[in-house]
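A single protein chain has been removed from this complex, and every other one stays in its place.
The chains carry the letters A, B and C, assigned in the order they are written, with residues numbered from 1 in each.
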Amino acid sequence: MENLIALLVAAPLLGAAVLLCGGRRLDAVGHWIGTVLAFVSFAFGVILFADLLGKDAEHRTLMQHLFSWVPVQGFQADVTFRLDQLSMTFVLLITGVGSLIHLYSVGYMEHDERRRRFFGYLNLFLAAMLLLVIADNYLLLYVGWEGVGLASYLLIGFWQHKPSAATAAKKAFLVNRVGDMGLSIAIMLMFATFGTFAFGPVFGHVGDTSEGKLTAIALMLLLAACGKSAQVPLQSWLGDAMEGPTPVSALIHAATMVTAGVYLIVRSGAIFNAAPNAQLVVTVVGAVTLLFGAIVGCAKDDIKKALAGSTMSQIGYMVLAAGLGPIGYVFAIMHLVTHGFFKAGLFLGAGSVMHGMNDEVDMRKYGGLRKYMPVTFITFGLGYLAIIGFPGLSGFFSKDKIIEAAFAKGGTEGWILGACALLGAAITAFYMTRVMLMTFFGEERWKNQPTRSPQSPSAEPAAEHHGEHAEPHPHESPKVMTIPMIVLAVGSVFGGAFFSIGDRFLHWLEPVTGHSEGDSPVSAATVTGATMVCLIIGVGIAYAMYGRRTVPSVAPRGSLLTRAARRDLLQDDFNHVVLVRGGEHLTRSLVYVDHTLVDGVVNGTAASVGGLSGRMRRLQNGFARSYAVSMFGGAAVLVAATLLMRAV
Amino acid sequence: MNPVNYLYLAALLFTIGATGVLIRRNAIVVFMCIELMLNACNLAFVTFSRMHGNLDGQVIAFFTMVVAAAEVVVGLAIIVSLFRSRHSASVDDASLMKL
Amino acid sequence: MSFPLLTATAVLPAIGAIATAAVPAARRTAAKWLALLVSLATLALAITILVRFDPDGSRYQLTESHSWIAYFGVRYELGVDGIAVALIALTALLMPFIILAGWHDADPLETGSRRWRPTQGFFALILAVEAMVIISFEATDVFLFYIFFEAMLIPMYFLIGGFGDRAHEHGEEAASTQRSYAAVKFLLYNLIGGLIMLAAVIGLYVVAGNFSLQEIAQARANGSLHMATSTERWLFLGFFFAFAVKAPLWPLHTWLPNAMQESTAPVAVLITAVVDKVGTFAMLRFCLQLFPEASKWATPVILVLALISIVYGALLAVGQRDIKRLVAYASISHFGFIILGIFAMTSQGQSGATLYMVNHGISTAALMLVAGFLISRRGSRLIGDYGGVQKVAPVLAGTFLIGGLATLSLPGLAPFVSEFLVLVGTFTRYPAVGIIATFGIVLAALYTLVLYQRTMTGPVKKEVSAMPDLRVRELVVVAPLIVLLVFLGVYPKPVTDIVNPAVKSTLSDVHKKDPKPPVEAAK
Partner (left out) sequence: MSASAVHSLWTTAATAADPITKIDAPKIEYGQLSPTLIVVGAAIIGVLIEAFVPRKSRYVAQVFMSAVALCAAFAAVVALAADGYGTTKAHIAAMGAIAVDGPSLFLQGTILLAGLVGLFTFAERRLDPEAHGNRVDSFAAQAASVPGSDSEKAAVKAGFTTTEVFPLLLFAISGMLVFPSANDLLTLFVALEVFSLPLYLLCALARRKRLMSQEAAVKYFLLGAFASAFTLFGIALLYGYAGSVSYARIAQVVDGTVTNVDPALADTMGNDALLLVGGAMIVMGLLFKVGAVPFHMWTPDVYQGAPTPVTGFMASATKVAAFGALLRLLYVVLPGLRWDWRPVMWAVAIITMLGGAIVAITQTDIKRLLAYSSIAHAGFILAGVIATSKDGVSSVLFYLAAYSFVTLGAFAVVTLVRDAGGEATHLSKWAGLGRRSPLVAAVFAVFLLAFAGIPLTSGFAGKFAVFKAAAEGGAAPLVVIGVISSAVAAFFYIRVIVLMFFSEPRPEGPTVAVPSPLTMTAIGLGVVVTLVLGVAPQYFLDLANQAGVFVR
């Protein structure tokens, strides 16, 4: 049974290899190869899951040692897989959602002549992501970690002819690299401290080492998590990442990859538990991000960017939960899974809308689409209800638990975090309602006006044929796209309930993550009530602003906060001024230095020797008598010197 | 009188000769100054031989004369050919090659 | 005695060089094929060395020893340890690709008499370099090593100065002057380094009385040969200076960008992937073994210089407008890592450094050769002249990207393993240094991706719109390198197994032990 684990990764990897090296002759069938292999991997996942369920809770861990990777004295990095409940959860999420999105892409990318490569990249991503979650040591995890980074780079920049896309891809990779720095330093620290970086030994010996070291390691891991999961201060790339095709946004930048950070923190729970200061930092990051993302989400008119903001903030929730320690781990993962469902669903819905609207992304040019694309409307709506935490839907359970846990942290920080979480819930309700209203309700602002906002020239070839004519004809997407949406909608409706009833999910994960009920100052019921209130407030305001009034199809100037939020709260401008500009200046001046100083010194020496030569050469003036003089002088000096030698 | 004085004389002659080489332009004169230096050497040899009371020095003097004669032959040949082609015996005129 | 395998490996390319040079002017293609075949045969020999070498056997194997210049106490002594084997294999491996990639680089220009045979010369010189590099990896006699360490400058010099990119933005005349400037700069830098080393070599002889690496190292070890501290330090500096110029280490690096910029891509690969390795290799073999104490004494300074090289090289790479210069500065940064690993004096560091030499060779070869193909198509080295290439030549762009990803040491590709080993090895002994060095990986990502973005992505420039994709010959060059990158990234064990014992004994020479982690979790 263990041997299946490798196949999890192998299947999509094979797909990637075949599709990327296969050449044009595979163009016809490429997408199906990719999709099938994704499902194959999912099938393996299910089999393994069944196997795990067959075992009793304590022995639900499969290990597979493939080969010794980098053996150097003392430094043992092996290719070993570990499949426990935590990994299993992710495997199912990744392969499940992944397969669905493969299916969806078959329709979505239909008109792109580079579809084969797209599926190659998707498979590559699946392989890397699976490797990430089933690795048994941090170095192998690092491979998956950067692997998904690469896949995301390739997919964000999939339409490379768009400079914006290429730039976004580069930005994503670079910001992630900063995070990766944290991860690699963390691994070095582990090696220096424990002499290994395999999960088992490290967690086993956490007790034997100082808290300082652990805090350092934990913070470095957190840095990595921030990079991957777009947490403040490394969140800036996620918004731009929406340049990628929508399925990519759904799979990578909503459901799976961006949650890797949460996985890392939860997986390293042992370390964090032993480093309370680090945990505090984690919670703070989470809280800040969940507000940050939410605020940004409120201001964006680009539907995908709005969703991206929401993703950011939802992951903020998860990180917050993860930061709470054993109280929160389980709920972090649970929210992660449910979020995987509804956010993927939302993105696919958005994609479907764009598909019907000639790739228009500006919500102000939508409106009243519900009767044109009913399926999309319903699935999107369910996802919407789920994310705002409408009672009974999955978001309700998972988010609610996190808020409780935040309060349960106890003490002042407990209150503060809880408050933030509640506030976040309210804002979430607001911006999601806004998206909903602007897209599906209100009058049809796309009528009699050419779409295609000039600043975003046609991306998808889909637009290129039924492209430039005056107004779009909104239409429902083909089955191959709607089916995945429906499935995901189902998941986002019932997932939460299924997990929470009888604490199924809790019992499933507890062996790995451990669990403890905090001492909550407020009862669960109260929290739920408060959440409901926030929910209603949020929805209410949104309805007041966007449901009642008509939405201007050109964005009003808006308040200072709005304008700031539109620009990701000026965080990008900061990056640009400080890092980009500063970097340019630095490099330019260094180039100058290298040329004038380092090189100049050498050339200068050479030149001076040449000059000296020129001067000495003039002594050779061609007159025999002056030569004689030098000889005579030389002789005199010679004699004098000899005598002097004797004298001294 | 003290033979050492002859040595002083020799040194004096030698210096005169050397100075001549340095300051005179005409190749012939320069050459004569060199001959003068050689003769100064001869004087020194003879004097030393006298002082040491052996004949080596005097024999050497003869050798020197022969060598000087040979030098004259070669030297004059060269200088004359130079003079014929340049119509001047000035050493300084012969400075095509420099630097 | 048995068959002199090491000699054969070095002599074969030498003979090949002479033969190639002797091919008559009209038969250029024959010369090319001859050179290619010779390089392949050499590769075969190198592989036999790899096979015959027993990692757990004695330190130096396949040794040969003959009297050569008894008067100087010089012996013809060859022998390989794991490190040397790895590098010989690398050299022999890269050569066929270099030759194949340079297939048309030396087709004669119009000028010159019919006796002027640039093509023959080009390939003969390449083979000559191979021979000299290989023998300097094999030499265990300091003098023998020095001779070829110096002599290899001459063919390199002609390769750099004699052959350059065909199309040049300022025309052929300017090109040739720039080329000869680069060539002279290369030669003078290395010659001065070498001459200073010569003084040190002589000094070593005066102190030790012979040149045999093993004898001297043993004598140092068992104390029978005592060196005054100051003497040892001076000698060490003499040696290290030469190697630092060759490597190149900041601030002695400025010859490399010029040389790589002006020479054709294959020659640039030859410089940075093969010849420069002799420098780092020699640090590992000669500096540490002959002058352990002085090495330790100099370590702090060298580490700082290496750090500067890493960051400085990377930053300058970001600022470059010329593709080849960019790769050159990237290499400087990488050499910083190698030297860091060597002087961290931990087994991870040094194994990593050795592995790094191999991987850097392969990855730079991949990147630079593809860049060369690109340049040969457009006839310009300036990044700004390209754009949207991936649209018209996707395979070229793809291979270029992989080469770039290897350069930024993406996990899963070979360079990652070595770079991480170096970092870990450094970190365990000098945490601060390790952390600063880690910034290098971010910068590496920066310059690589910027390069890729500017050249390959974005709207298609019209100059490149007709650009053909990789041809078969070019694919044959690139594909194996990429396969190798992936393979060594996933399964570097074959190399590490060979290298580890050698590193162990090197460390024991300098009496250094790996720092023990406070928590012994592994055991």
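Keep in mind that, in the parts below, a residue touches a chain if its C-beta (ideal position, glycine included) is under 8 Å from a C-beta of that chain, and two chains touch if they have at least 3 such contacts.
Predicted, not measured: the structure shown is a model, and the values here were computed from it.
Across the complete structure, the visible chains that the omitted chain touches are A, B, C. When the omitted chain is restored, the residue from A:Asn3, A:Thr526, A:Ser589 or A:Ser630 that touches it is A:Ser630. The residue touching the chain not shown here, chosen from C:Asp81, C:Glu130 or C:Glu150, is C:Glu150.
When the whole complex is considered, the residue among C:Ala22, C:Val206, C:Val304 or C:Val483 that touches the unshown chain is C:Val206.
Residues of chain B in touch with the missing chain: 1-4, 7, 10, 14, 17-18, 21, 27, 30-31, 34, 37-38, 40-41, 44-45, 47-57, 59-60, 63-64, 67, 70-71, 74-75, 77-79, 81-82, 84-86, 91, 94-98.
Although one chain is not drawn, its touching partners on chain A can still be listed: residues 606, 609-610, 612-614, 616-617, 619-620, 622, 624, 626-628, 630-631, 633-635, 637-639, 641-643, 645-646. Against the chain not displayed here, chain C makes contact via residues 67-72, 111-113, 115-117, 146-148, 150-151, 153-154, 157-158, 161-162, 173, 176, 179-180, 183-184, 187-188, 191-192, 195-196, 198-199, 202-203, 205-206.
Criterion: only the chains that are shown with their structure count from here on.
Judged by the touch criterion defined above, the protein chains link up one after another in an open path, with no loop closing it. Centrality by Cα centroid goes to chain C. Distance between Cα centroids is largest for the pairing of chain B with A. For the pair chain A and chain C, the distance between C-alpha centroids works out to 37 Å. Here the spacing of chain A and chain B, counted between their Cα centres, is 97 Å.
The mean-CA centres of chain B and chain C are about 65 angstrom from one another, to the nearest whole unit.
Counting partner chains per residue, chain C shows two or more touched chains at no residue at all.
None of the residues of chain B touches two or more other chains. Residues of chain A touching chain C in their complex: 20, 67-76, 139, 142-143, 145-147, 150, 153, 157, 160-161, 163, 165-167, 170, 173-174, 177-178, 180-181, 184-185, 187-189, 191-196, 201-202, 204-205, 208-209, 583, 586-588, 590-591, 594, 598-599, 602, 606.
Taken together, the chain B residues at the contact with chain A in this complex read 18, 21-23, 25, 30, 91-92, 94-99.
On the chain C side of its complex with chain A, the touching residues are 188-189, 250-251, 253-254, 312, 315-316, 318-320, 347-348, 351-352, 388, 390-391, 398, 405, 410-412, 416-417, 420-421, 423-424, 427-428, 431, 434-435, 438-439, 441-442, 445-446, 449-450, 453, 456-460, 490-493, 496-497, 500, 503-504, 514-523.
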